[in-house]
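Yeah, one chain of the complex is gone here, protein chain that is, but the others are all in their spots.
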Amino acid sequence: MSANPYVHRPTPGPQAAAAWTRRQIVMTNVRTVGGRAYPRVRGLAREKSWLFFEILLPFLTTSAFVFVYRALQAPPEYVGFVVLGGAMTAFWLNVIWMMASQLWWEKSQGNLELYFAAPMDIVAVLFGMAFGGMVMSSTRAVVVLVIATVLYGVTFSVAQWLLLVAVFMLTLAALYGLGMVLASLFLMWGREAYHLTQFLTEPIYFVSGLNFPIARLGLLGALAISVLPLAVGLDAMRQLAFADAAYPGGTPPPEIEALILVVMTVVFLGIARWMLRTLERLARREGRLSIRWQ
Amino acid sequence: MSASAPLAIETRALHRVYRSKPNDVVALDGIEIEVVPGEFFGLLGPNGAGKTTLIKILTTLLLPTSGTARIFGFDVVHQTKEIRRIMNMVAGGEQSGYGILEVREQLWMFSQFYGLGSRDGWRRVDELIDAVGLDEQRRQKVSTLSTGQRQKMNFARGLLNDPWIFFLDEPTLGLDVSAARAVRELILAWKAAVPGRTVLLTSHYMAEVDELCERIAIVDHGRVLAIGTPAELKRRVQRESIFRLELDRLDGGTASLARLPGVVAASAAAADEANGHDDRQTVAVNLVLHDDAALGGVVTALGGLGAQIQALRKSEPTLEDVFVELVGRGFDDAPDDGRDESQPDGRAAASEPRRDDEPAEEELV
Partner (left out) sequence: MSIDPAALDSPAWGGFDPARTRGQGLRDVWRSFVTAAQLGWRNEANWTDPILFFIYSVAKPLSSTLIFVVMIEVIGGAAAREFRGFVIVGTALWAFVVAGIAGLAWSILDDRERYAMLKYVVVSPSDFLTVLLGRGVARLAVGAMGAVITLAVGVVALGLPLEVGRIDWPLLSVVMVGGLSAVVAVGILLAAICIQTRQEAWSYPEAAAGALFLVTGAVFPLSVLPAPVQVVGWATPLTWWIEGVRLAVFPAAPSGIGGAGSAFAAFTGRLRPEPYEIVVALLATGALVALGAIVGFRVSVHRAKERGLLDQTTGS
């Protein structure tokens, strides 16, 4: 403890205090990620209803799709497709509910202006939200995947483990990149955009082929593969995780889809960064960083 | 701080116009202020005067429509990161943060935004929690704090990064007397700890500004009407000396005093409430003199009249008197949001009620 609580890290003057090294800048952003993830993680520990609503119920929803295929006496790999889709849904929901709409929420709660008034990059805040939320979504994905696999006897036949892991990681990177783009859009459009979270559930599930091979959607599927990380990532993972199954053709091989994901990640992160900067400039120009003072 | 050090705050011809229908609103109309490092500077004005808009511009949250503003030499438009590293802000009624977190956790989260190491952050948070007097609420959820406790937490947040300049926007809004006093003491203690620390306080509580600020700018309708120390500002409205006398008797009434040399006016006043319960009969008189020197003649004259002085008090003008003098109305009569739509062009109407004998705004500033 220092002798005077009002002096923590003395600096010779404001000019020196404002001149940060590159290391200081990087470390502040890294710490911001941890700092913003913290409430998410503590929230999970403190209020456990999510175990029921975010783990058990989604598992039951996935089970419902499994039983649809069972009722249709579909080949067993289709159950695997559904289970994989159910697991990946967790990340998509995390992106739209706990990231895309979050900046708008922060504005409503009066936090956004404090974020912008602090020296870190707002992208670091978004990453923090993403990592914090990922604790829950990863738990959900693992639970759905493991229990459904055991319960419904899903058999995986992975040909290229490394590529599968890479595709999974790339899918997450592209998904969260898209989440950042959406976060900027949501903030700009306000409440109207909030309704778009609704548009981003079932319609996106459908065009992403969450419960069936996306090749069946023809042109719509091809379009989805070119713009939606969930669609292309899921298709690549299905090809890689069920290598022995008779997977309907019509989509690019997983290697190409991995490349598509790389491009998506770069493009989405680039757009997100540009949009967040533009957004800050616009918001500062129009006085839209807070609701309270408008 | 060296003599050549840049000003803590410097604004030049600062304008801010909000685009709105049916008329644009001029929130700042050519604000020019200079605040030197280490100064406690106040912005005094009614609701809608433009105080918050100015703070938002200075804290890099809002762009000016035209003009420039610098914080310790850093431009608020282009050098935002530098400014954000050395400033912090607290607003009255601030409800920021996450209700599910404890006070300590909430503050630690913000400490990370300012680059404090994890352990260093926890240490700093604990220090500040003690300093602001929240030790009993350390592990309490933010959503359960009272208004006063919440504002103390906001102050702890604002001090996390050792700011060189602290922007306080109505920081005691909604606080009770003791909580407001605690907040004021906190600000003064923080500022005194390091020479050069600067505070910009906005408030419409006259007494608060009077007590805390070394210099004050009175703003209304986006314009600075006057700048000076509280004493300087009060002197501008006090052209005569005003005294209040309490006498045991006054034969001949106040007219006998009004005739004396140097006396501008003498009038009977209501006795103090405290004396109302006293058995003694007193006569209260308000005396307006050309200057203090005339008081000697009055005292001599009273002796001649056989009257004994039981109390004598010099009346000081308040900042409210200054505001009324400058604007021609009190705070309570001010429009609510600073976007006075009765003015078709959105321009401030501050000069309109001014009497002809008042100096022009330029002369005051």
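Order of writing sets the labels: A and B. Residues in every chain begin at 1.
Note that in this section contacts are C-beta pairs under 8 Å (C-beta built on N, C-alpha and C of every residue); 3 or more make two chains touch, one makes a residue touch a chain.
What you see is a predicted model; the values in this text were computed from it and never measured.
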Which residue of A:T61, A:S226 or A:T278 touches the chain not shown here: A:T61
Sole contact to the chain not displayed, among A:T28, A:T171 or A:N211: A:N211
Touching residue (missing chain; options A:P39, A:G177, A:G233 or A:G287): A:P39
Residues from chain A at the interface with the omitted partner, ascending: 39-40, 42-43, 47, 49-50, 53-54, 56-58, 60-61, 63-65, 67-74, 78, 93, 97-98, 105, 108-109, 132, 192, 195-196, 198-199, 201-203, 205-206, 210-213, 216-217, 248
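Here is the rule we go by: only the chains that are shown with their structure count from here on.
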Chain A and chain B, separation of their C-alpha mean positions in angstrom: 47
Residue ranges of chain B touching chain A (in the complex, touch as defined): 1, 5-6, 8, 18-19, 37, 52-53, 56, 59-63, 72-74, 81-89, 94-98, 100-101, 105-106, 108-118, 121, 123-124, 126-128, 130-131, 157, 159, 161-162, 164-165, 189-190, 193-194, 196
In the complex, chain A residues that touch chain B: 1-2, 4-11, 13-15, 17-20, 24, 27-28, 31-32, 34-36, 38-39, 42-43, 46-47, 109-111, 113-120, 125, 281, 284-287, 289-290, 293
